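Note that this complex is displayed minus one protein chain, with the remaining chains in position.
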Amino acid sequence: MDTQGEIVSQSPYQGPGITDVVVIDDEESICEGCRQTLETGGYRSEIARDGIQGLKLVEQSHPRVVLVDLKMQGMNGMEVLTKLSEFDPSIVSIVITGYGSIDSAVETMKIGASDFLTKPFTPEKLLESVNRGMELSQSAREKRVTEGTAQPLRVPEKAPLNKQNVLLNGLEVLGQYYSLGLKERQFFSELKYLESEAEHHAERLGRVEEKEKTVLDIVHDLRLVDNIIQGYGYKKNVLIQILMDIQAELNWLPSHTLKWVSMRLNIPYANIYSIVNFYNVFNLEPRGDHIIEICMGTACHVRGAAGLMERVSSLLGVQPGETDSEMLFTLKSVRCMGCCALAPVMKIDEQYNSNPKVSDLKKRFDNYMGKEESS
Amino acid sequence: MKTIELVIDGKKVQAEEGATILEVARENGIYIPTLCHDDQLQPAGTCRMCMVEISNNGRKKLVASCVYEVEENLVVKTDSEKIRKIRRMIVELLWPTVPALAKEFGVDKSRFVPEHTECCLCGLCVRYCAEVKKLNAVYFKGRGIDREIAFVPELADECVYCRECFNLCVGGLIVNQCGSVYS
Partner (left out) sequence: MIKLNSPHDLEILRESIVSKRDPNRTCVTVCSGTGCLAYGSHDIFREFRLEIEKQRLGEEVDLRRTGCHGFCGRGPLIVIFPEKICYLGAQKEDVADIVSKTIVDKELVDRLLYKDFETGEQITRIDDIPFYKYQKRILLDNNALIDPEKIDDYIAIGGYSAIAKVLFEWNRDDLIKEIKEANLRGRGGGGFPMGVKWETTRNVPVDPKYVIVNADEGDPGAYMDRSLLEGNPHCVLEGLIIGAYAVGSQEGFIYVRDEYPLALENTKIAIETAREYGLLGENILGSGFDFEITIHRGAGAFVSGESSALMNAVEGRVGEPRPKYIHTSVKGLWDRPTCLNNVETWANVPFIVNKGADWFKSIGTENSKGTKIFSLVGKINNTGLVEVPMGTTLREIVYHIGGGIPNAKKFKAVQTGGPSGGVLPEDMLDIPVDFDALTEAGSMMGSGGMIVMDENTCMVDTARYYIEFLAHESCGKCIPCREGLRQMLRILNSITRGVGKEGDIELLEELGEMMQEASLCALGKTAPNPVLSTIRHFRDEYEAHINEARCPAGVCKELIIYHINPEDCLRCGLCEKNCPTNAISKDEDEVYVINQESCIKCGSCMSVCPEKANAIVVENAFRPPFANDLPKTDVAATTIYST
């Protein structure tokens, strides 16, 4: 079967935009070998059999590293390398070649290749090279940011803290990230997006008087996200863990953090939205200071969990899943906490209670409310 | 590539290894109804309209023909009382969002109270946007009975108004929602 020029060997589960490495080579055995080796190294890869398809693939999936065969039919490796560095200089390219002469190595290095693999190469060699490439790609992205006028996501301490400055500063940083990989149209809409996000939060939270502070908060959040992603080594398959870590820090998942994760990991925003809407753990709304969870497991159900939920819900005036207007309590139903012996069980801020009495609950809730008022 | 022989509705047919029952049936002019299937997309196996009965070594079972790969000596029945019952029930459950299939199966009313009137959640738009257009402007939101088709919150960014998903939409939700945004 003639597969020349086709994008082949795309794993059916591999949605777009989750690719770490693109391999461009016209030899099937090399492609397949690379793909398998990369997979053992935890990298998602896609394969193209010629330069044109390869570049298309790069455009679609924004990989961090590209492996290019120097000698191919049609567009050759040199041309691909040139186009690649025009498209996004932060993509690290590694050249594969059968002619391991110094000359061609120097030549490719000049036009942006960062490493060199001589055929035949061992899987270890390949992984070593790609690992290094990944690090390079990361530092290339960061370097571009730090070399610019602005610090990465940091607001200069001495600049007056007005909205204009903060926004400008944060957005400038954003812009630099963006110019690395995104099209212009997207770049400007991101800027607009961050600004509108800031205003939106300032209005909705109601507690925050100054919008500047909100923008600062957002910039802070984005830095936090960066740290978390970095801690996981920019791997895409840990997306769910990253989101959980963000929530652990912020108590919920503001949409700017999701957007940021999507951009930093090159995962479509829609995929991230599907995930956060799929799992119970994620909260897309801010939660109250006290989290009240009522177990709805079967053991609890037969011992009257529904009644307990009714009681608590009517005492707080909050429906399950909601937060009160004072942002004090969030009432949640949990599928099963696995402490069936205490059924029906209620958990307030990590503390388990077995079938609490209404009179005790009243005291407790009043206490929380009183405390919050006085402080 | 290996060639495999199997029997579909009493007809001996040949197929390439790795092909699905649905593909082979269609190549041989045998009709199997589908809802979530489209040749441009990876099979999803979610609508279950294409369920067929297979038997191999005497064991019978029902499978979704769009994802089941052909096997040597497989005997496939694409229609039976049991299969018709399942298909009719599915159409009834989706009432009134799948008018063409309803007509085909002679379903003109449903014993169930419909909750969606425009969307049967076949997911064709979602998959087309992700797999063919690679834009991911539409996605599945929520899970279980709360699942719905949704646009990425900042719609304007991802969607390029190609309107190619309009042609795929069975119930008309995309046409109505996206159409209004577009205008």
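A and B label the chains in the order they appear, each numbered from 1.
Simple rule for what comes next: contacts are C-beta pairs under 8 Å (C-beta built on N, C-alpha and C of every residue); 3 or more make two chains touch, one makes a residue touch a chain.
These figures come from a predicted structure and were not determined experimentally.
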| item | value |
| --- | --- |
| Neighbouring shown chains of the undisplayed chain, as defined at the top | A, B |
| Among A:I52, A:M244, A:I291 or A:M369, residue touching the chain not depicted | A:M244 |
| Of B:E69, B:E131 or B:E164, the residue in touch with the unshown chain | B:E69 |
| Sole contact to the chain not displayed, among A:T122, A:N227 or A:N280 | A:N280 |
| Residues in chain A touching the chain absent from view | 11, 13, 15, 18, 36, 39-40, 236-241, 243-244, 271, 274-275, 278-282, 296-304, 306-308, 310-312, 314-315, 334-343, 345, 352, 354-355, 357-359, 361 |
| Residues in chain B touching the chain absent from view | 35, 43-48, 51, 62-64, 67-69, 82, 85-86, 89-90, 93-94, 111-113, 115, 120-121, 140, 142-147 |
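The rule is short, and it goes like this: only the chains that are shown with their structure count from here on.
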| item | value |
| --- | --- |
| Rounded Å distance, chain A centre to chain B centre (Cα mean) | 32 |
| Partner chain A, residues of chain B touching it in the complex | 1, 42, 130-131, 134, 136-143, 150, 152-154, 156-158 |
| Residues of chain A that touch chain B when the two form their complex | 1, 12, 15-17, 60, 186, 189, 193, 255, 268-271, 273-274, 277-278 |
